[in-house]
Structures are given as structure tokens and as C-alpha cells.
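Removed: one protein chain of the complex. Kept in place: all other protein chains.
The letters A and B name the chains in turn, as written, and every chain counts its residues from 1.
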Amino acid sequence: MQTKILTEFVTDPQQHRIETAVSRGAYQAWEKVVREIAPDDLIELVKKSGIRGRGGAGFPAGVKWGFVPRQSPKPKYLCCNADESEPGTCKDRVLLENDPHRVIEGMAICSFAIESHQAFVYIRGEFVLAARRMQAAIDEAYQRGYLGKNIFGSGYDLDMVVHRGGGAYICGEETALLNSLEGDRGVTRIRPPFPAVEGLYGCPTVVNNVETLSALPSIVNRGADWWAQLGTEKSTGTKLFSLSGHVKRPGNYEVEMGYSLKNLIYEKGGGILDDKKLKVVIPGGSSTPMLTPDKIDTPLDFESVVTAGSMLGSGAVIVIHEETCIVWVTELLAHFYAHESCGKCTPCREGTQWMYEILRRIEHGRGTMEDIDTLLDLADNIEGNTICPLGDAAAVPVISSIKQFRDEYIYHIEHKKCLVKSDFRLR
Amino acid sequence: MADFEITIDGQQVPVTKGQTVLEAAQAVGIEIPHFCWHRHLVPVGACRICLVEIEKFPKLQPACATVAGEGMVVHTDSPQVIKARQGVLEFLLANHPLDCPTCDQGGECELQDVAFKYGLDYSRHQEPKHRFLVGPESTFDDLRIGPEIIRSQNRCIHCYRCVRLVNEAFMEDDLGAYQRGCHTEIKPPPGGEIRNLYSGNLVQNCPVGALTSSDWRYQVRVWLTKQAQVICPHCPDGCNLKLWTYHNRILRATAAGNDFVNDGFICDVGRYGYQFATSPDRIKQPMIRKAGELVEATWTEALEYIKSQTNTLKSKLSGSGFFGLVGESSTNEEIYAFGRLLRRVIGTNNIDHRLGRKRKLSLGRQVVERGIGSDTIEYADIEKADVILVIGSDLHAENPITALRVKKAIRQHGARLILANPRPTPLGIRAAQVEVIYKPATEVMFLLGLIAALISEAGKKPEAIDLEASPIEEFRSKHESSGQAAAICGVAAATLEKIAATLSNAENIVILTGREVEQHPYRDSIYLAIGNLQSLCRSACFAPMPTDSNSRGASLFGAEPDLLPGGVSVDDKAGYEDTWKGPISEMVGKDTIGILDAIAEDEIECGFIFNTDPIRVFPDGNQVKSILEGLKLLVVIDSFMNDTARIADVILPLSSSLETEGTVVNWEGRLQYSQAAIAPLFESKPGCEIIELLADHLGVKFNQPTPTDVYREMIQFLNGEMPAQTQAIGREGVLIKSTEKKAVPDLADIKYTPYSEDNQYPFVLLVGNADHHRGTLSEKNDSLMKFTSEPFVGINAAEADKLIVANGDLVRVESRYGKVVGKVTILKGFADGQVLVPDNFIELCPNLLMGRQEKVDLVKLTKM
Partner (left out) sequence: MILSPQAREKIVAAAKQYPQVKSAILPALHVANEEHGYVSDQMYREIADLLDLKCVDVAAAASFYTYFPKAPRGRYYIQVCRNISCALLGARHLSTYLQEKLGLKELGETTPDNLFTVVEVECLGSCTTAPMMQINDDYYENLTKEKVDQIIADLKSRAPGR
């Protein structure tokens, strides 16, 4: 079965040009939407497709759009979240760089549904090529009248702006993204009010992930039912998985929801690097709990991964083999979250740094047995008590690794060294 | 009224719609700890110490940012809440230096208090504490980030109150949060300092010792101090201060909570302006002029000297040969007792308090009869206003706390501020929706233009104007078009139309005028024009802001030649003679101008000047000096050595306002009671005691040596219920209401005469205060001198180019009356042909340049 939908043309080096993209059907869905579909019907269509947000939380996109108060006299905004920064995740970049017109078309469709006339794509600062490609594509789209004033003679106007981030993982969190886009420090905001009601510049705003938006042209062209029959009942459609780490063929793979983790690693990814033994898999980006090899048969959809004890997250599958120290991995991740905490709320600001420092101590052979329970308790004091999910994200790897590899922590503390040496060299 | 109830810890708690869980809990005395929450700021839910459990919510919620919903069941002490709270505290303390023994905040530290109540007595944190270092070689993290503020970043708990106050409440731009995560630090912008006028509030509102004030640091433990509630003596805003004293020394001032008035804030002038009490300029003991020199004397010698001199003079002069001038920062009791001394003991009504630039007349009858400006406006009205029109006022500098209320109205419900001034003022950049710069002395034309625009606006929308009250046709026929007015005042007709449209759509307009209008030769015309403007708006009230801290008290309590205490005409004196047990003159006395003229004519030979310095403040100071020098006897009662005291025959040392209790009336007309913070310093005595001594020596004993005694007698002359004793005056004070009258518009009465220009003196002189200063009192405070200590002469860049001067070059400013010399400062946005001279520096006296009769003061500038 054809499962390459979003990524169908990404390997074609010409796909980012509008001639190529249009020759393959780009902007047909957009034209159809503008000419034939009322915003309410469009929202219904998307609800019916069952597509859920691909940024990590998995919230149904159509429902999110439905929260935008239609009667509000304020302008409405769409922000495409292209601040892809969750370790392990690099699926959006593929779309942005190689098929920008699909992203633009998806953004346009969403804008039309929520009656927005101004859309922003917030691209992480380091993605220079992606930003250039998106800008060039937007310029082309303006030239061809797909964007700008009076699109397809309908009287509908839409402007689109590329906004580059500045290197801050937190800006992928929607409220921090809005602050950053407004020119403020990218700190998070408390919710409520939710962005759909009071978002960018205090106006109703939808923030959707690149992948979510990129699915829209296909959903419009081929129908909600077609999308809904792909994947599983509750997790519809296809999903991009970034397979990285200790696999033979890392890469971005688009498969139907419900595709098994085992097949992804062994079929698509060709198995574990150097035919070593699998130690652990992080299935949905660095902030999702680790899965041990006994969970290898888990189908990759939102529900099944939760049942297995983790989360689908952004679909970043990080494979880790037997010669890796789990304390080292956890320290690495803890460092990341401490580095990326925005500093607004106490548990995250102080807790992420503290956890990192304890882990560093253990990793360097200076840990104590009490540290293990302290770590668990600190993680517990962070989890659920912060403004945004970054705190939870930081707590997860700590809790998950201690729960599943407590013995390795004990060994580390007792022997003041790793059980297995994570000595990875350039090849 | 409560809209519904929620349950907190089993208790039914009434809630007004929109209230947060924290506010509802606070209202009934249920304590929920909090750090980042501040009642003037938008909740950010950052510190997480206020997390509570709300049934049916999946996670703990921040009480500060959760709006209470009907039927909510909240737990503030469930095991989950306690664990989270202890967790947050442990996080906060993890990197906190715990240098409590040497921290100034000890005893009033919110972190300490919350940890004391909810924290654990151990920490699991073993890592080296994260340290912010000031310099590469320093491990000491004190960093001066403002003239008076020192930051100890390591103590900071990142509640961001300071940054949010600066942004939201003060609308300033000199503090921000930098970096991120646990490296986040609070700093001014690169190369800058925190020097906004409200900077001290950041220290007061810092929950910990991260921001401290250099005046207070390492002085005393807070629990060893005494506190007094004092009304700030620096401006008519009437802020409530708390003065913290130790062994009769004032160590700091903080804002005392009074939501009726200062709403929890004070400006830096009030905060650091207590230091004048111990200024070297203080007059420490009585002095008598002997052989041309002032020499120190005892109280007995001085009083006996005054007695004998006065009696000699009295034997040849009637009472009309005497006068009294009283300063507008004196207390009501001092003013009342001083007036009584003059009228009853000396036998003259020659008394005045109006000494400001150019101001010589009472409000014209027309203005008084119409009751223009007599609407009683309170701070609360400003807060409610949807449009605030400020004319002729540097509100930010003149009434800093009123300006803060304006900002609150803007912040809370988008009120629009329209500023009209002859020069740009700080509020313009910070908060104004429209800032209008009119040509100097064209306020009347600006208002007439606005009225014309409002009338044509009414043509478009008749319902916007109360036609009954406004004879529109008559208006129209008499009136010039807004275009003509625009040309004269130099404000674009389109701007006038824009303002008119805003006014005609407004429901609650507040109009404020300030110093520029108050001291304006056309003041009465301006007031009349405002009266007309008011009647064209649906609901507009108007308050002319007085100049000094107790200007309103001075006119209420009998310091004007024609009015007895309570505003009663001098010919209606019977009741006063009864109370004062003796006769008083029914002749209207002379006002300040009249007094000076009479001295020059040798009709007046003896004067008492209480707490003011006419040579320094009255126009043409040189002339005032030479006139006063002609007196046979000049008695000066003051706290500080000043130009007038220097020519006195006798000086009596007056206790400063901080050593004296008494009542004062702020711009609202709110009478408030001010405690004495410390006992009188040096040989000084409080005003009421000095006046009682003088009266006694001059032959009448009132037996009222204390303000409390005077207050009891004084209040009988006020209409309305007054608390019988000063102690009974509550936090709200007493609003003294004037009778309200509706103004009837009559444009025919409004005159505009342009001033004649003078090629020889091409600049128009504008007077204001330097940053962080107000009058000459502020200069006696070391802390305030750290903000601005250099006198300057302000002109724009183009004028500076013409004069070939740069910042810091000396220029001579000269009028036909006098000259001063100062360093040039180039001001942004200033019009050509204008020069600003601050009047708060001893070395620079703009009043020397002014003429008593001038409409506009014209000067020339010369490079030195």
C-alpha cells in the first residue's frame, strides 16, 4: 500500500520549485477550498478525517480550529510551528526544505478555515536552508496569486511571513512561540487563556505543526474518509517517523499509524547498528518514556504507545543499543532540558538544573544511593507542577530510566563508573 | 456583592465574578503563600508556590491565576499541595545563598516567612550553588543597577515582580530579564541604569533581598525600628509614607498602603526625600541680626527681641503696617494658627500663600461663581476614566502618583490619554495616545479650537452633546473655526478633530491642568474655556492641580487676604471674633503683590514669613529681595537657611514637616493626618508651638501649643462633619467637597491676546523640574542628588547649533529682569525658540528672569 503521502516527492531535488510542485498537483486543494468549501465545512472535513496534531500532543486539529471564536472582531492568526527542536526529531525539516509548497498550501487551507488573513511560519533559527526555501516558495506563491490579495478572484486575502527563531527549544511550545513571534523573550504563558481565544497579539490564533498542516492538501483532495481509513481508528492517516541512533539505516519514514515499532527498526531501519543487541527505544522524541525490548511489537499509534508505557510524541524513534550507559543518556537529556528551560516557573528552572547536576555527579562516579530517590522525588515535584510541558518532558527521562534501569544506577554509584562504556567514535 | 460561592478547605467562600481563587481566599483570611503574584500586575503563575488542588482538575492549579468558577472545591492543604509547595520551596532555596544573617531583608523577607511557615528544616541540595558573579574576579555579587538600587542576583527568586512593575505599572523601560533558565538575571539595558521615577518601588516590592536600597542597607535590623505614617511633603498627590526610624533617625521611607490615594506606590522623590531633615542647611537655633550679622541666640532672646521690636512698630503703625506670608507646604494647623496670629494678634488681613511664578490673583469671580474646577475628583475617578485630557502639566514630574493612576486606567481598561503641553513631557513617550505640543501661551486657542471641532463633531453626531446645556448656534456664531485656532496654537486641525472625536465618544472624561496653567497669566480664561469644553461633553470633570503639597489647605484655612478659614469673606467675621475672643479687621488685606508694593511705598514695615522663600520663588527675585530689605523688621520662621532668611532680622528655627504632626489637604481635597516621625531636631520647635509663643509674646494667649489643640478649634469653620480629633481621621482621610455648579458656556467671555514677541529676547522661558527633583526641597536629599545633580539649561539641537554650543557648554540666560548661567543640555523634541530652566537647583533661579507683569517670559541666550 502507498504510504508515502506527505513525503511522496521529497526526494525530488526540484520539488521545492513551484513549477514542479504545481505540475504534481500543488495548490489544487487550495483552489478547491477557496472556490468551493465554506470555512465551517472545511473544519468539519478536518474533524472527520480525525487528523491529530503531529507536534507531540496529538490533539485533534479540527477540534482545535473549532475553538477559534468566529464572531470575534479581532484579526485571527495562524502560526505554523516549524520550531522543530525535540531531540531525535527532524521530520518537519524534510518537508520545509523539500516540499515547501505543500506546507504553504496546508497553511493556506487552515487559514481559510479559521478565517485568518495572516499566517506565520515560525522556523527554528538554525534551519537556514528551510527558511530560504520557504521564503522563496512563498514569493513564488504570491507571484502566481496563490497568496496575497483576492486569491482566485474570491476576495479572500492571505499574507504569509517566514519568522526565524533564535535557538530556543521552548519556542516550540505554542505560548512561548507566540511570545517569541511578538518579539518578546520566548517564555511560556499560563493557560487559560488558550491561544485559540487569546493568542498572537491577544487575538485568536491557531498553532499547528508543519506535518499536521502538510497533510491538509491531501485530505482536501482525497477526502476525509480516505485519510480516516488510513492508520488506526483513533490515530488516522500516515505519520513521519524520524528513526535515529543505533540503527543501520536511520532516516525519516512515512508509514501508516499503527505500523509496528519492530518493523520500523528492523525492516525500514535495517536493524541495530553493528548487529548489537537493542537496549532501549525512545519512541516519540527525548521527552517520552523509554521502551525496553519487550515492547518492540508495539504498534506506532497514539493509543498503543501509551498502553506500552510511553507516548508517540513527535514520532522521533531513538534506538539505543547495549553498549550505552543509561546514566550517560539520561544526563545528556537532563542537560538539554536544563539548558532549554525558559526560567519562568520555579520547578522547571531550578529542578531541571538540579537533576542534571545530580546525574552528572553520578555519571562521574560521585553519586550516592540517596541520589536515586532524590532524583525521583525531584522529578515528581516538577512533573505536573510547571506552566508548560517542558518540566514534564525533563522529568520523564529521569523517572523512566530509573524505573527501568535502577540496577544500572546502583552499579554506577557503587563502582563509580559505567556498567557499559558509551564510547562512540567517529567512523 | 458576591456572585457565587466556592469551597476552600471546607469553608464556603463568596466570590465576585472574575476573582481568582487566591483573591477569594485572601478576602476571607485563608492564606495561600505567593511570590510572583502582585495585586497590580497581571498574574503570571510563575513561582508555583500558590499551587492548590481543585477537585476535578487533573493537576494542581496556581491559585493566583485561576479564576474561581462556581462550585469549585479547593484544597489548600491536601497532602499533594503540601508536597508541591515544599518542593517549590526546596527548589527556591536550592541556589539561594541563605545569607540571611547579613541580608537587609531579614525580618521582612517573604521567602523567609513562607519557608518559616511551610518549609522543611533540611535540604537535599548538595551541589555547589549556582553563582552570579559581578565581575570575572569577584565572588561578591552586589551590583549597583541604579543610583540607589543594589542588586544581589543570587538572592533573586525570579518572581519577575520588578520587571513586570517597570513594564506594566510604570510603563518604563529600564529593567529587563536576561538570559534564560537558571541563568536568568535582572538587569537594566546595556550601559543603562534603573533610574525611573518609581525605581524605589522595585526595592519595596522585591520579596527577598535581591534588590536593596543603598540608603537603608546595613543600617539597622528592621524589627528594631519604629514606624510613623506621614503624608509626603513634596507634592499635592498626598501619598502616605511610612517612615522607619531608629533612635530619632529616619532610615528609610516606604509606601504605606492606602488605596484611596497612592495605591501602594510612591515616587522616588517621596521615598528618598526624607533626608532633608538632617540637611546641613537646617537652621539649628534662633538667630538675631546684630550689627548687620545674624548671630545665634536663645529662644527667649529671640522672642523678646521680636516682642520689643513689634511693640515699637505697633505704636506708630496700625495693623496694616504688617504682613504675613506662609508656605504652601505648611500644615493646616500651622496655616490656621499663623493666620489667626496675623488677624487677631497683629491686627491685619495682609496675609497670602500664593508665591508661585506670576501668580498674583485669586481666581476671577466668574470662575469661582461658576464653580469651574470645583468638581470633586478623586483618584478613583481617574482610574475609571476612559479619556484623560491633561493640559499644561508635566504630570509625570508634577504629580507622579497621579500619573501612575492614569497609567493604571490605560493598562486596566484602555483609557486614552491626551496630553497637551508647550513642550514634550515624559508621559508623552510612555503613555499618551495623542501628544499635542502647542505654542507657548496659546492654551486658550488650543481649547477654543477643540471646542470648535467638538461642535462640528456634534453636527455629525447630535446625540453626543447635551444640546439643552449647550446653545450650539450661539457657540457657532461667536466662534472661530478650528482651522483658525489651529493656526494660532500650532496644532494641526486634523489633530484637534481627532481629539474632539475621542472626547465626543467618551463616557467619563477627566481633565487635569497643571503648573503651566496654574501659574499662567490667562489662567482664568483657560479655566473658562475648560468649563465650556466640559459642558460639551457627556460627562467630564476637571481638576486644576495645585502646585504644592498643601496649596489647597492654605486657601481653605485662611491664608488669603480676603478669606477667613473655611472660605468665609473677611467681612463675615463675627463667628471668628467669638472664637478668637477679640476683634479682627473687616478690611480685605493685601495679596502678595499688594504687600510687596506696600513695602516699597513704606506702608508696610514689618513682616512674618513662615516656611517660604519669596526671594527664591516669586518672579523677579532680585526686586523682591531689594523690597524686603526695606523692612524695619523681618521675622523668618523656617527650617532651612534660604535667601529670604539671609536678610531676616530674626530667624526662628522651625521643625521640619517630618518632625511635626498635622493635617494637610491633597489635590483631591482630601484632608489627611500626618504623624511626626521623629522628635524636633536641634533647637527647632514645631510651627504651632512657635506661633503660640509669638502670640503669647505679642499679647494674646490661645493656649493651643500643639496641632491637636489647633485642629479642634479649626474644624468648626469647615462645612460638613469632621472627625473631632486628628487621631480619628481614618485611612480614607476626609474629602472636603466644594459646592458643585454647572458651568454655562459663554464663549464671549474667553479672551485670547497674543503676547508680543521681542527680537532682543527671542526665546520663551519654560520652567520645570529636573528628573527626580521638585522645588528646592529635593536638593537637600543626597539620594535624589544621585539621580540628577547638575543644573542645566535645556534647548533643542537646532538652537544649540545656532549658538554653537554642545552639551555641557556654559550659556547665559538673560531677560530684562535678570540673568542666570547654566550648562546646556540638548533636549529631544523641543521646539525652536524655547528654553527650559529647572527651578529646583539652588544655583539656578529662573525666577530671577521673570517679570511680575509679563504674560510670557522672554529671554536671550549667549554662549559664555
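Basically, contacts are C-beta pairs under 8 Å (C-beta built on N, C-alpha and C of every residue); 3 or more make two chains touch, one makes a residue touch a chain.
What you are looking at is a predicted structure, and each value in this text was computed from that prediction instead of being measured.
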Per the touch definition above, residue among A:16, A:52, A:101 or A:124 touching the missing chain: A:124
Sole contact to the chain not displayed, among A:251, A:270 or A:389: A:251
Residue touching the undisplayed chain, where the options are A:181, A:230 or A:359: A:181
Of B:192, B:567, B:723 or B:833, the one touching the omitted chain in the full complex: B:192
Per the touch definition above, residue among A:146, A:227, A:336 or A:405 touching the missing chain: A:336
Where the unshown chain meets chain B, residue by residue: 173-180, 188-192
Where the missing chain touches chain A, by residue: 75, 84-90, 92-93, 118, 124-129, 159, 161, 163-169, 180-187, 201, 242-246, 250-252, 282, 286, 316, 318, 320, 324, 329, 332-333, 336, 339-340, 342, 422, 424-427
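Operating definition for what follows: only the chains that are shown with their structure count from here on.
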Residue ranges of chain B touching chain A (in the complex, touch as defined): 43-49, 51, 59-60, 62, 65, 67, 83-84, 87-88, 90-92, 94-95, 124-125, 127, 130, 157-158, 160, 177, 179-184
For the chain A and chain B complex, residues of the former touching the latter: 168, 170, 185, 187, 190, 192, 338-347, 349-354, 357-358, 361, 370, 374, 377-378, 380-382, 384-387
